[in-house]
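Right, I'll just put the structure down here and ask away after.
What follows is an incomplete set of chains from the complex, kept in their original frame.
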Amino acid sequence: IFIKNQAAPVRGIAPLVTIQAMEPNSAEWGKNFPNQYSTLLQTADNKTRTTYGGSEPVQKIEADPRLVTIFAGNPFSKDYKDDRGHQNALIDVRETNRLSDKTPGTCYSCKSADNPKLWANMGMEAYDKTPFSEMSKQINNPIGCANCHEANTMRLIITNPALDTALKAQGKDWHTFTRQEMRTVVCANCHVEYYFQGESKLLVFPWKNGTTIEDIEKYYTENGFVDWTHTTSGASMIKMQHPDYELFSASSTHYNAGVSCADCHMPYTRAGAVKFSTHNVKSPLLEPNTSCGACHTDVDYVVNRAKIIQNQVHTTMISTEDALVAAIETIATSAKDPKADPAKIEEARKLHRSAQLRWDFIAAENSMGFHNPTEALRILASATDLARKAQLKALEALQPAK
Amino acid sequence: MKPLVFLGIGCLIVAILTGLYVSDFTVYLGDDPTTCNNCHVMDAVYEGWFHAGHKNAATCNDCHTPHDFIPKYFTKAKSGFNHVTAFTFGHIPEPLRAKPETDEIIQANCVRCHTETVSMVADGQADSGRFCFDCHRTVAHGERGISILPYQDKRR
């Protein structure tokens, strides 16, 4: 059966049924592509944990109580779980304690295959303005084929208008990207830092100045955006969210070498004699032979290096958190002191904001630094420095002027 | 009784011959690289070899089989057996990886062709514990990840 080379028609894409443009139901697409569909469904049931990742929805604020102080006043201090497979996106966004009456429809932007059609029909502005509970009625499918592919051609496309806009703002047009670039950029539909702009809660990616942490900080400073006010330090804060794409693409070893997200998270697998991209997207450390083994001969060696890197980043991140907690507490104490110089307290708060958004860029990113080890450590080192400077400034506020 | 035994032996012979026929047995006796590429699981290594430095210098067997007559055909028979059984029964490792014996064979072949070049450095004063292709990682099959993964274009 497998013996000879298979004839071309059996190997390629021979569609059985024609798919409607932006079809929200992945089962329909699955009729043509059973392997991709069945592996997509497997993301529902992944359970294994790795040292710093995996698919268990571990409650992070219990695992690391510093986070409660660090996020004081923000919904993330109430509920912050590790992410799991794409099939769970809808369940998880509906169940999180971070929701409130004011949650906008925007929160569905990265959770459902219904979006492309809804955005096409009602426009993103209208979608984002609709309250979350209201939008729920029209959202029935978790992440699926329509989030990443054009129907029938199966080309990778950008489906989230916010990404299209953000790239345009940088003078980039994704239609000119190579296929290998698309294997990364398609993940940037969702795995990126975002904020809700203005009253209409429009989804925007803060990339106008570029995508490094310094560029993003500059963007928020310029437009005056504030996610929340820290209830202990009083600083105007930014919450970073999953900047996987931004960290990875900041000249990391793998990015510069032309490696894509899909190379590691959707490696080619074989079913019979056919090779296809597994759509069971998960931690590559769970199956390093298929994932890393395609490029690295000595898989034990690279997995071991990955562990060393993650441990180095984790140790450093914990030191940064200790510094942040110290800064927050010192600012709070100084601010209460009637003799404190208010200008200096304000400077200390600005330093707290700068420190924490840097730390969060690495903490909210999902690979414990592996996606870009040296950049992660550079950023954490400067976050620690800024946090300690915030603490020093808060103490200075109590010194009599000379 | 007897006819049954003959029938059994006959079937066995037919089965073996069929096996040899469908697995394209005779091609394993030659040195043509397209033989190896017969199995499309080998597409990527073939493509890699085709685009890398040695295409005009060495075929698969120049590197992958020992160059004394008997070991050569022994290796061919052994790995040929591995290949066919693996392929027929679907135990195809993911990804393909050279076995330690294969590494030793390749190393000997590098040295066989490049004796003069390496005469000063491969003097065996102590076991260096590594292979030529630990440094020359791309000479045979091109860049990994570009060659070993099929159907991919490079970004730059």
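Just a few scattered comments:
Letters A and B name the chains as they come in the text, with residue numbers starting at 1 for each one.
To be clear about the criterion, a residue touches a chain if its C-beta (ideal position, glycine included) is under 8 Å from a C-beta of that chain, and two chains touch if they have at least 3 such contacts.
Treat the numbers as computed from the prediction; the structure is a model and nothing was measured.
The complete complex stored in this file has its protein chains present as A x2, B x1.
Heads up, the rule we're going with is that only the chains that are shown with their structure count from here on.
Spacing of chain A relative to chain B, judged by their CA centroids, is 43 angstrom.
Only residues 22-23, 38-41, 87-88, 90, 92, 94-95, 97, 144-145, 148-150, 152-156 of chain B touch chain A when the two sit together in their complex.
Residue ranges on chain A touching chain B, taken from their complex, read 2-6, 11, 178-181, 258-260, 263, 268-270, 272-273, 275, 289-290, 293-297.
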